[in-house]
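As you look at this complex, bear in mind that one protein chain is not there, while each of the others sits in place.
As written, the chain order gives the labels A, B, C and D, with residue 1 at the start of each chain.
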Amino acid sequence: MSVDISAMMLAIFLPLFGAIAAFLLPRAAALIGLVALALTTGAVIWLAREVWQSGAVILPLGGWGAPLGIDLRADGLSVAMLALTSAVGLLVSVSALDALKGAGQSRQRQYFWPLWLLLLTGINGVYLSTDIFNLYVMIEVIALAAVGLTVLSGTRAAVQAGLEYMYASILGALLFLMGVGFVYLQLGRLDFAGLMDAEPTGALIAAVALMFVGLALKTALFPLHFWLPAAHANATAPASALLSGLVVKAALYIVLRLAQYMPFPSEALLTLVGMMGAGAVIWGGIQALRAERLKLLVAWSTVAQIGLIFVAFARAGELGLTESWKAAALLILAHGVAKAAMFLAAGRIKDEIGHDVIRDLDRSPIRPTLAQFTFALAAISLIGLPPSLGFIGKWALMEGAMASGYWHWVVVTMVGTLMSVAYFSRVFAGFLRFDRVRAPVGEHQGWALADAAPLTLAFAAIGLGLMAAPILSFLEIGYPFGVAP
Amino acid sequence: MTLVPFLSAVGLPLVLAAALIWPQTRALVWRMMPFAPLPALALALLAEVPLNAQAGWLILGLTLGLDEVSRLFVIFTGLLWCAAGTTARHWMRHDPRATSFGVMFAMAQAGNLGLLLAQDALSFYAFFALMSFASYGLVLHSRDPQAQGAARLYIGFVVLGELALFAGLALAAAQAGSFLLADLRGAVPSDMAVALLILGFGVKLGVMPLHFWLPPAHGAAPVPASAVLSGAMIKAGLFGMMAVLPLGSLAYGDHGTMLMAAGMVTIFAALLLGVQQGNPKAVLGFSSVSQMGIVALGLGAGLLVPEAWALIMPVMVFLAAHHGLAKGALFLGTGAFAAQGGAPGRVAVTFALLVPAFVLAGLPASSGALGKEALKTALAAGSAVWLPWLVVVLTLSGVATTLLMARYVALIWRSPPKAPEQTTPEAILLPFLALGAASVSLPLTWPLLARSLAIPVSEAAPGALWPVLLGVVVGVGVAVHAHAQRIGPAVFLSHLTAPFRAVGARAEAVMAARRRSVRRLAYAIPKTLGETAERWRLGQTAIALLIAVILAVELGATLRADTAIPAVQQIDPDLLDDLKLIPEF
Amino acid sequence: MTPDLIYGLTGIAVFGIGLVGALCVQERLRRVLALKLCSVGAGFVLVVGAWREPPEMPDPVPHALVITGIVVMVSATAVALALIRRLQTLEATDER
Amino acid sequence: MTDPLVIFDLLLALSIVALAVASLSVRDLFAMIVLFIVFGLLSALAWVRLSAPDVALAEAAIGTGVTGALLLKTLHHLRFVAGGQGLRAGSGGTSMAPAAPVPVPVPVGVILANAAFCGLITLGLAVAFLGAPSAGPGFDALVADAMPDSGVAHPVTGVLLNFRAYDTLMEVVVLLAAVVAVWQIERGLSDAPAPVMGEVWQGFARLALPAIVVIGTYLLWVGAEAPGGAFQGGAVLAAVGLLLLLTRAYVPRPAHRGIARGAFVLGTAAFALVALLVASGGRVAFEYPLEHAKTLILLIEGMVTLSIAVTLAALFHGREPVALPKGGRDDT
Partner (left out) sequence: MMDAPLLPLFILLTSLLASPVLFALPERAARLRTAINLGMAALKVMLVAWLSLKVAQGVIYDLRFEVLPGLEFKLQADPLAILFIALSAVLWLITTVYSVGYLEHGPHRARFFGFFSLCVAATVGIAMSGNLFTFLLFYELLTLATYPLVIHCGNAEALRAGRTYLIYTLAGGLVLLLGTLGLWVLAGTTDFVPGGVLTDAAAQNPLAAQLLFVVLIGALGVKAALFPLHAWLPIAMVAPAPVSALLHAVAVVKAGAFGIMRVVYEVFGIETAQALGMTAPLAALAGVTIIYGSLKAITQDDIKKRLAYSTVSQVSYITLGVALASPIAAVGALAHLIHQGLMKITMFMAAGNLAEGLGVKKVSQMDGVGRAMPGTMLAFSLAALGMIGLPPLAGFVSKWYLAQGGLEAGQGWVIALLLGSSLLNAVYFLPMLHRAWFRDGAADAGAPARPRIGWMLAAPPVTTAVLVLVAGGFANAPFSPLEWTRFIVDIEYLE
C-alpha cells in the first residue's frame, strides 16, 4: 500500500509525531525535536516548490471538501509563513540545545521539545487552514503549548505572567469562538470560500467584531497588549524567541486572512485599527524606553512592532488590501526573524553576564561580543534600516501610505522608527561602555555554538531585504487578495 | 625655458626655508641666506625686458614676467634682502629662535620677490599673502609683550588687507575676464574694485588711517627684519597699485582725491605721532609712514589725472628705490649702532647714520631731494587745482622728515635698541655701510639702471636746503621734550568673542534647564500612565470597549448605508475556482 | 417564542455575564469560571443555530463543534487551574 | 394559550442566567463551584431541549463534571496552601478566601464601565442574533447526502470522526498539549495531601466503579448509532480514574509514567496514523476507504476514548508522579 502523503499533511503531522515521540522518550527529546524540525523544514521546502511550480495547492481532507469537510490550502502567503516558522523554529531549536543544557534544566529540556513541537503543529495548522472553526482549535493548540513554554522556567514571575497570558488566550479564543457561532448563524458554513460573497449583516458584523478583538487580544495589539511584556520577558530565551517571533504571528495571519475573505470593514474601522497600531507604536516605544531589563525592552519592542504591522495593514485606503497586505506580510516576516534573533541574543547576554539589567550591562567585565553583535544586527532590522527586510517592509508601508495620501501613517512610522532608535541605543550604550568596569574586560568571551543560530537569524533579517523582490513575487502566488498579475 | 630663472628666483628662498627645518642643513642655509636673492637680482640685471614665462600647471596657471618697472623694484628689493640677509646671519647666530626667524625670513623674501615677478592676479596674490603672513613671524620674533602686541596688530591688519585685496582682485579679474595683471590694468574695474584694491594695498603701504600696524611692527621686529619690512615690503603696496590699477588710462576722481588727501594727512600726522615715540625703530616706522604719504600723493594724482601718470610713474619708482635703500640703511644702522660695544664705535656709527638720514630728509642733490623735485614737476601736469597745495606739502615734508630723523638720532642714544649679546659688530656694520653707500649714490646709478625711466629724475632740480635746516632746528628744540607712549593693541580677540561666548553660555543654560524638566516629565508621565493602567486593569476594559465600539461603528455603518468596501475588488476568476473547489458528491 | 430564540438570548446573556466576570473579577478561580461561562454561552449560540423546528433533525455539525469546544475548554481550564495551583504554591513558599 | 413547553423554556432560561450571575457573585468559592455545577447541568438540560443530546451529555460529563472536579481540587489546594493546616476537602461554608495576595482594588468606576460595555456588547450581540436568519442555512443537506459514505449511522459521530475528523484530531491534540503543559507546570512535591475520602466513599466506589465502566463503554459503542461517543465515554471512564484516585485505590507512581505517557498519546497517535495511512490509491488523508470506514472509526474511537479517560484523570491528578526524596511523604 503506497501511502500518498501531501507536503501539507507532513507540515502538520511531522511535528505532531515528533511531539508524541519526544513526549514518550524524554531522554531523546532533543534529538527527536531536531529531526522533526529538519523534516518539517524539508516538507515546507517541498511544499514551497510545489506552490512555486503550480500555484496554490488545495487538499480536501477526507475527500469531502469544503464546506462540509475541511480543506487545507497553501498559497504564497501561507507558505511564506510556514517557511518563516520552520526556518526560525529550526534555528531556535539549535540554540535551545545550548540554552537548556544546564544541570538544573533537565525538566525544561524534557518538556520544551514536546511543547514546542505541539506549538509548531498548531502554527503550521493555522497557516494551512481554510476553516474558521478549525482555526479556533488551532489557536487553542497554540495557546496551551505557548503557555506551557512561557512558564517553562518555573519562576514565580513566569508563572504569574503565564497565568495572565492564559486568561487572555482563553478569552481571545472564546471571543473568536463566539464569532464563529455568529458566522454559522448567518451563513450556515464556516469555510473561507463561504465567507467571501457574504453580505455584511448584523450577525456577520458581530462576528467580525468578536473575532477581531479576540485575535487582537492574542496578538497583543495595543491596548490589548497588557499580558505580553511580562510573558515574553519572563520566559526562557528560546521560548521567548518562539513566542515573540512566531506565536503572535499566527493570530496576525488570521487577521490578514479574515480581512481577505470577510466583508471588508468600513473606513472608520480601518482607521480605528490604524490608531490602535499607532498607539502601540508609541506606547510600546515609550515603555521600551523606560524598561529596566533587556528582555522587557525587547518584549515592549514587540508590542510596538505589532502596532506597526497593523498600521501597515490599516493604510489600505481606497485600494483596499490589494497592496497594503504586502507591507504587512513583509513586516511580519521581518519581525519574526529579527525578533527571534534578538530574544536569543538577549538570552545569551543574560546567560553570560548573569543578569539583564540594562543599567548595569556596562558594569560587567564580561562582554559576549557575538551576542551583542547579533542583538545590534537584529535591532537594525527592527528599526528598519536598510537593507534589512524590516526596511523593505517599512518602505512598502510608507510608499503605499504616501501614494494614497495618508500622511499620518507615514508620520507614525517615522515616530516609531525614531523611538526604536532611542530605546535600542540605550542597549548599545550598555554594550559599548567600558569606563564603569573595574576588572579588565574580556572582549571575546562568549563564543559558543549557541551564538550561531541567532547570528544566522540576524544576518538573515538583514540579508533578506535584498531578496525582497523574489519574496514578494512568491507571496503573490495564488493571488491572495485577488490581484491578478 | 625662461621659466627656470623665474622659478629659481622665487624658489631659492623657499628651498632655503624648507631646508632650515632639518638641523643638519641649518648652518649651510644660514651661510646661503645673503645670497638668496641673487637669482632674482641676476635675472633683473641681465635679462632682456619685457620677459614672460608661463607655468600653467602651477596654482591656477602661473604667469611670471619682468618689465621695466618690476625690474627696478626687483633690483633694489634684492639688494635690500641681500643686506638684510647678511645682517640676519650674524644677528641671529646665537638666537634660540633663529630657525623660525630664518624660515619666516626666507618665506617673506620669496613672497616679496615673487610678487614682483608675478604677472597674473592669482600668483600675485599668493606671493603677496606669503610675504605678509611670513612677516608675522618676523614681527613676533622677540616674543616680549611689546612684540606680541605689535604682531597681533600686524596680523589683524594683514588679514584685513588680504581680504580687501582678495575681494578687489576677484572683482577686478571678473570684470576684466582675465587673471593677467596686464589685462587687469587695461580693463575697466568698478569703483568698488578699485576702492578695495586701494584699501588692500594701502594697508601694506601704511597710508593713514591704515598705518597703525606699521610703526609698532617695525619697532618690534629684529633689525634685519625691520630693514626689509620697511625697505622692501611696504613697497609691495606701491608696486601692487601700479601693477593692478588702471593708472594712466582711466580717471577715478574720488579715489584719487581720497588717496591724495590721505597722503597729505599722512605726511604730517606721521610726524606728529612719530616724534612722540620712545623707540627709535618706531620712529623710523613713522618716518616710513610719512614717506609713503608722499607716495600716496603721487598715486592719487595719477588716479585723478590719468594723463599725468606717464610722468609720475618713473618718479614713483625712483622714490620707492630711494626710500627703500635709505630706510634699509637706517634700520641696519640702528642694528649696527646697537651692536657697538663702546662709545667711540657708537659715535662713528651715528655719523654714518646721519648720511642716509639726510638723504631721506632731502638734502639737496640727494636722492630724496631729487625725487621730490621730480615729483613736483610731474604733478604739474596733473590737476591744477591741487598743484599749489602739493608743492607746499612736498616741500614741508622735508621739514617733517628732518624732524623725525632728529628724533631718531636722539633716541638711539637715549634708549638704544637691544642687540644680541654676542655679535660681530663689523659683520653687521658692513651691510649697513653698503646700503648707505647705495643710497647716497642712487642719483648716480639710477640713470644707468633705469635708463629711460630715469629721465624725470635726472632732469630734476637739486632742491632746496631750507626745509632740512628748518627741520634740524625745530628737531633740536623738540627733542627736549619726550613722551613715552604705549601702544594698546589690547584685546582684539577677546573683545570680539566675549559677547558670543556670553550669549552661547546663556542659551545653553536655558536649553539645558528646559531639557531637564522635559526629561523629568517625559519619564514621569508614562510611568504614571502605565501604572494606573495596570492597577485599574484598563486592558480588560479595553477589550470590552473595543468590541462595543466596533459593534457600534459597524452596525451604525450598515444601518446608515451599505458603505462597506468589498474585500477583493478585482477577483481573479482562477482564485474563485480555487476557493470554491467543491468536490462533487 | 421558539426555544431557539429563548436559548439563543440565554446564551448571549450567559456570554455577557461571563465576559463581565472575565473582565472585572480578580480572584483567579472565579476568572476561570467566568471564562467557562463564556464558553457555555458560545456553545448555546452554536447549538441554537443547529436547531431546527421538530420533527426536522438538527444540523449535526455545530453539535460536533460544540463538543470539540467543550473538550478544548476543559483542557484550557485544566492548564489554567494548574497554573493557579502552582502560583499559589510559589507564593506560599515565598512568604514563608 | 401559551405552550407549557415555552414556559418551561423560559423558566429554564431564567434559572440558567440567574445561576450564572449567582455563581459569579456568590462570595464563597465552594458555593460558587456548586452553583456552577448546577448551572452546567441545567445548560445540558437546555441543550436536550434543543435536540442536542450529544452535546448535553458532553457538557454534563466533561463541561460540568470534570470541570467541577478540577475546580474543587484546585480550591482544596488553595485552601490548604493558604491555611497551611490541611483543611478537609469539601469543608465549604467557611468564608476563608484563598491565599492569593490581596489584589489591588480596581476603582468602582472602572468596574462599572466594564459592566456597561459588556452590557452594550450583549445588547449588540442580541440585536445581531435577532437579525440573523432563524434556523438559517446549515450543513443539513450536505450531511444527509454524505452520511451513507461515512461509515457510521449517527450524524454527530460522522461529523466528528469523518467529515471534520481533522478538527477532532486537533482537539485530541489540545488535550495532549494540556496534559503535557499540566505536567510541566505542576512540578515537584505538592504540600497539599490528596483529598482522602472516607470509608463510605470507598464502599461507594467499589460498587460504582464497574457500573461506570460499563456505562462508559456503552456510550462509546452506541456513539456510532445514537447519542454518545468517544468524548462522553471517555469522560465517564475518566470518572473511574477520579474515583480510583480519590479513594487512593490507585496511587500513581513514578514507574507508571511511561505507561501514562503511552496512554496519553495513544489516541492522538492512532488517529493521526490512520488518517495518514489511508491516504493512498487516490485517497487523501482522512479519507477512509468505504468498506473499512466503520472499523477504522471504531478503532480510532476506542483509542481516543482510552486516551481521553486517562488524560482527564491525569489532568485531575495534576502532577507528574515523580520519585520521592528519601524520607518524604507518600504524596503523589
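By definition in this document, a contact is a pair of C-beta atoms (placed from the backbone, for glycine too) under 8 Å apart; a residue touches a chain by one contact, two chains touch by 3 or more.
No experiment lies behind these values; they were computed from the predicted model shown.
Undergrad: Please work out which displayed chains the absent chain touches and list them by label.
TA: A, B
Undergrad: So which of B:25, B:100, B:257 or B:276 would be touching the chain we can't see?
TA: Looking across B:25, B:100, B:257 or B:276, the contact with the absent chain belongs to B:100.
Undergrad: Would you mind spotting which of B:98, B:122, B:336 or B:468 touches the chain that isn't drawn?
TA: Counting the whole complex, the residue in contact with the absent chain is B:122.
Undergrad: Using the document's definition of touch, tell me which of B:12, B:130, B:325 or B:544 contacts the absent chain.
TA: Once the missing chain is taken into account, the touching residue is B:130.
Undergrad: What chain A residues would touch the chain not displayed?
TA: Touching the chain left out of view, chain A contributes residues 369, 373, 380, 383, 385-387, 392, 394-396, 398-399, 402-403, 410, 414, 417-418, 421-422, 425, 428-429, 432-435, 441, 443-444, 465-466, 468-469, 472.
Undergrad: To test your reading of the contact rule: which positions on chain B touch the chain that is missing from view?
TA: Within chain B, the residues touching the omitted chain are 21, 56-61, 100, 122-123, 125-126, 129-130, 133, 136-137, 140-141, 143, 148, 151, 155, 159-160, 162-164, 166-167, 170-171, 173-174, 493, 496-497, 500-501, 504.
Methods note: only the chains that are shown with their structure count from here on.
Undergrad: Of the chain pairs A-B and B-D, which one is connected by the greater count of C-beta contacts?
TA: Taking the two pairs in turn, the one with more contacts turns out to be A-B.
Undergrad: How many angstrom lie between the CA centroids of chain B and chain D, rounded to a whole number?
TA: The separation of the two C-alpha centroids amounts to 102 Å.
Undergrad: Please report how many Å separate the Cα centroid of chain C from that of chain D, as a whole number.
TA: For chain C versus chain D, the centre distance works out to 11 Å.
Undergrad: So which bits of chain B are touching at least two other chains?
TA: 537-538, 540-541, 543-544, 547, 551, 555, 585
Undergrad: Specify, in ascending order, the residues of chain D that touch 2 or more different other chains.
TA: Chain D, residues with two or more chain partners: 106, 114, 118, 121, 124-125, 127-129, 136, 138-139, 143, 146, 163-164, 167, 171, 174, 177-178, 181, 185, 187.
Undergrad: Assign the assembly's chain-to-chain touch graph to one of these shapes: line, ring, star, complete, other.
TA: The chain contacts form a complete graph, every chain touching every other.
Undergrad: Could you pull out which chain B residues touch chain A in their complex?
TA: Residues 523, 526-527, 530, 533-534, 537-540, 542-543, 546-547, 549-551, 553-555, 557-558, 562-572, 574-575, 578-583, 585 of chain B touch chain A in their complex.
Undergrad: Sort out for me which residues of chain C touch chain D in the complex.
TA: Touch residues, chain C against chain D: 1-10, 12-21, 23-30, 32-34, 36-37, 39-40, 43-45, 47-54, 56-68, 70-79, 81-86, 88-89, 91-92.
Undergrad: In the complex of these two chains, what residues of chain A are touching chain B?
TA: Answer in residue numbers: 55-56, 58, 60, 63-67, 71, 73, 130, 171, 175, 192-193, 196, 200-202, 205-206, 208-210, 212-213, 216-217, 223-227, 259-269, 272, 283, 286-287, 289-290, 319-322, 478-479, 481-484.
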